[in-house]
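Heads up, one of the protein chains got dropped from this complex, but the rest are sitting where they should.
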Amino acid sequence: MGNPTPPANRRSQARLGIKFLTILGVATLALSACGSGAHAPGNAAAAGSESSGPVQGGTFVYAEVTPINNWQTQAARFYEKSNVLNSVLDRLTYFDAKSGKIVGWIASDFKANEKQTEFTFTIRDGVTFSDGTPLDAAAVKENFDALGLGIKNAQVAPNVDFSAYKSSEVLGKNQVKVTLKTPDANFLRATSSVTSGLVSPATLKLDNAGQSAIANIVGSGPFVFESEKTDEEVTFAKRAEYKWAPQTAANQGAAYLDKLVVKYLPEVAHRAGAVQTGQVDLVRGLQPIDEQAVAAGGGQVLPAQGVDLTTNMAAVRIASGKLADAKVRQALQVGIDRQSIKDTVLSDSYVIADSVLNHAAPGFIDLSADLAYNPEKAKALLDEAGWKVGADGIREKDGQKLELTITSSNNSVVIKPAFELIEQQWREIGVKLINRAADNTFLTTAMIDPNIEFFGTRQFAYGGLGPVFGPENNTQTLNADPELNALFAKERAATTDAAHKELVAEEQRQLVTEKALSLVLWDEVQVYGGSSAAHVEFTSGTAPIFQGAWKSGK
Amino acid sequence: MSIKIDEPLLESVVEPDSPDTAGKTSGANTATEPKQGALRSPALWLTVAPLVVVIGWALFPSLFSGFDPITGVPAHKLQEPSAQHWFGTDHLGRDVFARVVHGTSQTLLTAGLAVLIGLIAGTGLGLLAATAGRAADAVTMRLIDVLLAVPGFLISLIIVTAFEPGPVSLGIGVGIASIASFARVVRSEVLRVRSLDYVEAAFMNGGTYWSVVFKHILPNSCGPVLALLAVDLGVAILAISGLGFLGFGSPPPTPEWGLLIAEGRQYLASAWWLTTLPGAVIVAVVILLAGLGRHLHKIFKF
Amino acid sequence: MAAYIARRIGQALLVIWLAYTLVFLAVQLLPNDPVTIFLSADAAASPETIAAMKAQYGYDQPLLVQYFSQLTGLFRGDFGYSLASGQPVADRIGAVVGSTLILASSAFVTAVVFALIVVASATLIRITWLKRLIINLPPLFAAVPVFWLGLVLLQVLSIQLGVMSLFPDGSFASVAVPVFVLAIHVSAPIAQVLLKSTETVYAQPFIDVLRAKGASPSWIFFRHGLKNAAAPAMTISGITVGTLLAGSVITETVFARAGLGQVVLQSVTAQDVALVQGLVLLTATAFVVVNLVVDLIYPLLDPRILKSGTHGAPRALAA
Partner (left out) sequence: MSNGDEATTLLDIRDLSVHYGSGENTVFAGIKLNLKLKKGEIVALVGESGSGKSTLSKAIIGLLPEAARVSGGTISLAGENLLGLSQKQLESIRGRRIGMIPQDPGASLDPVKTIGSQVSEVFRLHRQGPKRSKAELRSESIRLLAMVGVDRPEYRLGQYPHELSGGLKQRVLIAIAFALGPELLIADEPTSALDVTVQQTILEVFTNLAREHGTAVVFVTHDLAVATDIADRIVVMQQGRIREDRPVRAILTAPEHPYTAMLLAEATPDGNRSPDAKRHSGAPAVPAIEVQGLHKVYGHGKAEHRAVQGVSFAVRPGTTFALVGESGSGKSTTARMVMRLLDPTAGSVKIHGEDVTNVRGSGKRDLWRGLQMVYQNPDSALDPRHTVSQIVSEPLANYKFGTKAERALRVSELLDSVNLPSRMAGLSTRELSGGQRQRVAIARALALGAKTLVLDEALSALDVLTQAQILALLEDLQINHGLSYLFISHDLHVVERISHDVGVMRRGELVEIGPTAKVFGAPQSEYTQLLLDSNPGHLLRELARA
């Protein structure tokens, strides 16, 4: 699909990025989770094979899938935008996936009160925005107010992650204390998201149009805006004096690259060619069929594992009534031949899901036994639920046909063909799937429509599944089963690791097998194509880390 | 989304001086020659025969391909064209030729709906403009201007977005875009025919407005309209494929032609046949329809 | 003449207004309002936030009030605000309209040149088979899907031969190829109409008189035939404004070029009403201006029009 439709992307990636989009420069983590085969594996493909150190300088050309028009930082909730802003904006904190802990970044230290209603951040010394303004406590407070209260003059709504925000005050020379209206254990994580990237007070004073322009986004990150050709490319230059990377980053200094050029390549068919011919150093959204060509042509296939995310799934909504019976959903769950999906429309860069959490996620439990393809069982379950096969092969009950609709963004190159195949598989068991996957126009309205039975998605899930499926932000199943909400609340309130782990396991069992509200497909991975000279690593949220990237033989 | 070729030409506007003796009637049967000649021309049959096959695809797809167009064999995915799979197989192992054949009816229905909307609304507007007086003409012409001024493509996008994408909304969207060209052609043809003596004679022979319109004006205006009909069918097929390319097509697994090339392009680098062969079918059909339009124009011209 | 021009300008304004109104009504068909869509990115956006934002942009007003306030806004040069891009509509369109203008106008000129070459060769070449081949080029041009041609050219030129960039980098090829692709598409109707009107002109007796004077075929074509045949081709050229836009949308998408194409798609997908209306205003204005110019050029091409033009001969031509 041509995917020139960012507003819709915003939606799905909105979910994606929504809570804790974080940078993790840890390649090995992904490697461990990635059962990759033929081609250069893992998140740091080239890094392992090169013994020589990073090369300084050079211009790195990165191709995204669609252009961005609205760069307003608080709305940075989709891949195209956060992948770029990631290198422009620093955050107070940093989520270290390896340890599963929040570590310091611009905030050298932070602490919360027991009730999780007051947070105090100590701001690192010597950090400046690229316009020269110091990134001090006062600047942070201004950012907090903008995030928590919105910016009236610029028609910027408050950041949803800061819905509990009440106020903040500057303490002493370099401390900021935030007060919340209600307790929120997720608040710290919210401060690590790209959507809460820190911008210069000058930027905050601009009106909405001003804040939407990349030229006006002044951050403290390793790259600084240089020039732009609307809808065609944006060029960033490195910030030479940068020396305040996240505490766990390998490169603590300025970026190796001189320049970063972001271009757009909406046509899927051209992405492989773009890296093969060396027109770009890195491209996102390589489709499975082109992976071999890239590898064979000397390029790199770089699957960035979405360790922070749930697996790709069809989240179930039940308002239409057709899927109200858990048996029907269970039938659909075992009516999917996941191996066939992998063999047909995916590649070795992809791993079949065995739960709603990916294999590398803490708390993952293997439910593969319950996910095995079993069309006979599916048919039996559907029969039991009272859905009888009609004249056209589609099951019916009470005059209603078992016709189900799927919506998803077009952000994943494999989602549409995958559902095409699922549509075939379900036809076998008498279920008709209306495949509106990758139709962004449809998504704009369907995502919040509980009558649309499936939402094809994957979500950031740090820790438990409560924040994802809990009632507050549940755009997945739209609260299809309120009974589960108690479980999600309990999980979020868990005090010990063991208890938490058990509750997370229970959540997975409920979502995948018992209630079957999440038809899981494969672990999230964004497959990048890289030229042979590119050395780049990815966050556990699949964003490229340009601060640590370099080009050999430059 | 495209312009039709049958625009009235200069001759219809600038009246030649017409002395009393202009245009001697020629002798016997010269006037019949063009028609019979056109019907006998092998070029016409070379145009019609393949189109008849295509209509066969639409009516009895199973006679032309034994493969299931919507259920593939995953293990046979992305096979090159061969004796077994003439057009190869797609990413799900479906036979592309079967998809083209089975997609015909959907394509022709969608494009046909578009053309029908253009034809009916356009004929109504054109007739109104040409026969209902100067005020009606002025109003109708402005309306036609508006339809031209707002790119039909944008209208199609809005319609397809507003309603579920599928044959009906695609047909309506593309159809609205073609109203203007039909209206223009009908108007100019009706104006031409209306000024002919036999129309006046029909009134003198007791004809009423509607009887004259239906017995004389419309039948004699139909040549260019039929020609446009054929051409516009091709244009509509292309417009639908353009919308498919932009992501506004019917949802899968519909094997609609426009969608086949639009979706197949994703594999342009690795499986050329997915977009090229259905593309060739469309190009051929559109050209044949344009040719048919020319022939119709000739046959119905006297 | 002055009265004629004034009347045509009046008609042009009427058409723009009608187009604007028509699309204002059409966008009401869209299933959601832009605010809801914009904010549904944030699932937690409260109904209050949505209401406040709607009030901010006036989307909570009755339809008629919205319509008139938007219409009066137009006279102040206020084209509304694009929610999706966060910019005023005028800025969003203004930033890229130049790119489309260059693409469309170059493509248009190229298309006219193509059409002229086709018609000139079809008229002057005496080798029957070659002539036939050339006459069949426009239908072929018209039958090839724009996006398909563009993609194939990119695949071959950029990826297989490496002679052009996949991106608009300002090089000759990156400008010429999209222009070529769009021009092929646009030239088809122009060439077809020009062919047909040339045929009509050549059926007139004055062509025989010219031949009897001893004029060569090329003399007849270039000095007489073309000028006589030009008027209908001008009409069709005026109408290609819409085709150019549609073609530009697709061409720009294929070639990853900035331009109105992106804006059109974004505005419709995001149901960014203000942006859609701004685009309609722009294209309708472009259309009527181009056609006004065409109408004013007619008398230069054909002196008969002014004489018989008491009740709108050019209009009849365009009809």
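Here the chain labels run A, B and C in written order, and each chain numbers its own residues starting at 1.
Going forward, contacts are C-beta pairs under 8 Å (C-beta built on N, C-alpha and C of every residue); 3 or more make two chains touch, one makes a residue touch a chain.
Computed from a predicted structure; not experimentally measured.
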Among shown chains, those touching the left-out chain: B, C
Among C:V113, C:L130 or C:V209, the residue in touch with the chain that has been omitted: C:V209
Touching residues (missing chain, whole complex) on subunit C: 204-206, 208-216, 219, 224, 227-228, 301-304, 307
Contacts of subunit B with the absent chain, listed as residue ranges: 14, 16-32, 35, 37, 196-198, 200-202, 204-208, 211, 215-216, 219-220, 302
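Convention: only the chains that are shown with their structure count from here on.
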Rounded Å distance between subunit B and subunit C, as computed from the means of their C-alpha atoms: 21
Distance between the centres, which are taken as Cα means, of subunit B and subunit A, whole angstrom: 46
Approximate Å spacing (C-alpha centroids) for the pair subunit A, subunit C: 40
Sites on subunit A at which at least two other chains make contact: 2, 4-5, 267, 269-270, 273, 440-441
Junction residues of subunit C - those touching two or more other chains: 31, 151, 155, 159, 253, 265, 268-269, 271
Touching residues on subunit A, where the partner in the complex is subunit C: 2, 4-8, 10-11, 14-15, 18, 67, 69-70, 72, 75, 77, 155, 157-158, 160, 163, 208-209, 211-213, 229-233, 263-267, 269-270, 273-274, 276-277, 279, 440-441, 444-445, 447-448, 472-475
List of subunit A residues in touch with subunit B within their complex: 1-5, 267-270, 272-273, 287, 289-290, 293, 340, 343-345, 410, 416-417, 420-421, 423-424, 427, 434-436, 438-442
For the subunit C and subunit B complex, residues of the former touching the latter: 11, 14-16, 18-19, 22-23, 26-27, 29-31, 136, 139-140, 142-148, 151-152, 155, 159, 185, 188-189, 192-193, 196-197, 200-201, 228-229, 231-232, 235-236, 239-243, 245-246, 249-250, 253, 264-265, 268-269, 271, 276, 279-280, 283-284, 287-288, 291, 302, 304-305, 308, 313, 315-317, 319
